[in-house]
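My questions will all concern the structure given below.
Partial view: only certain chains, each at its native spot in the assembly.
A and B are the chain letters, set down in written order, and residue numbers restart from 1 in every chain.
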Amino acid sequence: MDIRQQRKLDHIRQALALDDGPLSNGFNDVRLLHDALPTVDFRAVDLSVPWMGKRLTMPLLINAITGGTSLVTEINRRLARLAARNGVAVAVGSQAAALRDPRLRDSYRVMRDENPDGVVFANVNPNTPAEKALEAVNMLEADGLQVHLNPAQELAMAEGDRDFRHWSGNIAELVRHCPVPLIVKEVGAGISMETAKRLLDLGVRCIDVGGAGGTNFVAIELRRQGQSIPAFESWGIPTAASLAETVWTVESRQPSGDKATVIASGGIRDGWEAAKALSMGASLVGIAGAPLKGLLGGSPGAFSPSGNAEGDKAAQGWIDSFRHALQVNLALTGSSRVADLRNRPCLLTGALRDWLDLRGVPAAFWARRSGEE
Amino acid sequence: MDIRQQRKLDHIRQALALDDGPLSNGFNDVRLLHDALPTVDFRAVDLSVPWMGKRLTMPLLINAITGGTSLVTEINRRLARLAARNGVAVAVGSQAAALRDPRLRDSYRVMRDENPDGVVFANVNPNTPAEKALEAVNMLEADGLQVHLNPAQELAMAEGDRDFRHWSGNIAELVRHCPVPLIVKEVGAGISMETAKRLLDLGVRCIDVGGAGGTNFVAIELRRQGQSIPAFESWGIPTAASLAETVWTVESRQPSGDKATVIASGGIRDGWEAAKALSMGASLVGIAGAPLKGLLGGSPGAFSPSGNAEGDKAAQGWIDSFRHALQVNLALTGSSRVADLRNRPCLLTGALRDWLDLRGVPAAFWARRSGEE
């Protein structure tokens, strides 16, 4: 097993061993408001959302995790089945390995084979040339292409690629040539207002904020080297702040019809937090750590790539709770569809509000709207 | 005993077993201001308030608790005697059972029999047709009709009625036909500004905010199923925030004479918190958990529907302390009547103030007024 394949397993092991944080994802500072007089029928609450002609049963994306060695094929198979069974979107991990070595394609391709009608996203790094990116999309008959931005991880990783000069230019290229929606995503350090603006200027139409508060790739990489640097591990923009900054950038620069899409991710762990993210303006909620820990047992010692039936049950149970929580949140805010959440008051309080004040983002935008007008 | 009757007892048992919260009622963030030079005589401080031609000795309502099985008749008898002896208002629990089955009427009717001259409120759910609601009022010769809004409870309850589509329309009907004041109340998740506005638009003239921070019906229902969901149990608007939002809605929409009446309830536990609520603009303070725990002993093991003399003494002692605390608060703010409290400075600080700022409710409205002008 070469170092890259070993790294895949290390990432999973460390991700299972580490807790979320140390930064909070910020959703503790977000509150939805109870509607004592909802006008909905709970059984008729509709969680489904569209994606490019397909339909998800709810706005959940099992975010990019793995691929690139046969040792993780089983994991991807089980993630694919979970996604297929529940009608949610799913992404593969970085396909760089398969683009280099065609023998590794199966570990990704299983995602589509097990989930032929579902929404599946391809995943490449920002240095990937357009034709290679197309190859990644075709490999999966993908419904979208994720480009991950992970500079903090690259700097924390001993063997990281630390030359970021060509990322911007290459993303502009990918925008021009990608036949499916391009999703630019962080992996746990977040997108700022300034970065969001630049991405929109490059033509990007979908941003996954990938904020801090959940899976922590700086910590993962440092642990792999037997290190710990608290200040480095606290780097990044908490997800709720990053989401507010990104949504506000889109709102203030694209006030009219055709707005860019925002995906919320980074430490979101249940339907209660997801409902807050959707109310703040996300179209989809991406989660990697929670289903992964469900599937593989949570305790790193117990980790076995082939998994076990209990893991599948735990992951399914997690999704069932997630869906139920979302339904309850819709009903209790008087929303019959997911989009209604965006017209409900949403309070961004405490440290999050101070952050937004400093940045010139008006918290009143979320706090005072109502579905009435 | 059918499931509905069993539920009545379960509710009481769980209510006794659970602590208030986990949300705070928010009154820790409210402060009345000391007047070092009061111009009142403590013995002449007047706590009495009017209700539809009757007079309460103080602005306290023992809020809706029970009824519907002969097993709780004794509880209602003792609550009625407590209310009668002290000249405070009292409400029965939901009368749905008696409207379905006339044999269950006695468990409610005891409230009036034991308290012939007092202020007694009937209680129905928001799907109750107007003629049934009238029946509920007549059953008690009631001085008011409470309609409870409890969507969170319905969703937490396994057997809950989760179709809320007809609540609004039916409330408008009840407004038209109810011969006594209609009181729309939450049961522990609070009323927002938007909901208050809609209730006023439906013609409702009295709102009991029933905010979060006290008896927690989501927790009660989940415990009955052996469950616990922290995020769900933290749902709702803390009472102080809900009260401020509702009072402000009334103030800003009905600035002139004939204002709607607001009742404060949800986790209010003594006269000190009650004084704050009255100063914020409540006309009456509703409390269920505290007298119930006084009466039935607080420790769930000790619960016996027929109660005991110690419980009566504890409940009476609680009311005596409540009255004394109210008197002290009036005197130390230089108030000779309850209504004077509304002209005294009242500081809404900390997280409560942040909440109100976000919502566009000016805390200065309460903080800077004085009885001078």
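We adopt the following convention: a residue touches a chain if its C-beta (ideal position, glycine included) is under 8 Å from a C-beta of that chain, and two chains touch if they have at least 3 such contacts.
Since we're looking at a predicted model, the values are computed, not measured.
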{"item": "Copy number across the full structure, from 2 displayed chains", "value": "4"}
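We adopt the following convention: only the chains that are shown with their structure count from here on.
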{"item": "Fitting chain A to chain B on CA atoms, where both chains share a sequence, rotation angle to nearest 5 degrees", "value": "90"}
{"item": "Chain A and chain B, separation of their C-alpha mean positions in angstrom", "value": "43"}
{"item": "Footprint of chain B on chain A - complex, ascending", "value": "33-43, 270, 272, 325, 328, 331-332, 345, 347-350, 353, 363-364, 367-368, 370, 372"}
{"item": "Complex interface listing, chain B residues touching chain A", "value": "126, 149, 151-152, 155, 162-165, 167-168, 171, 186, 189-192, 194-195, 197-199, 210, 231-232, 235-237, 351, 354-355, 358-360"}
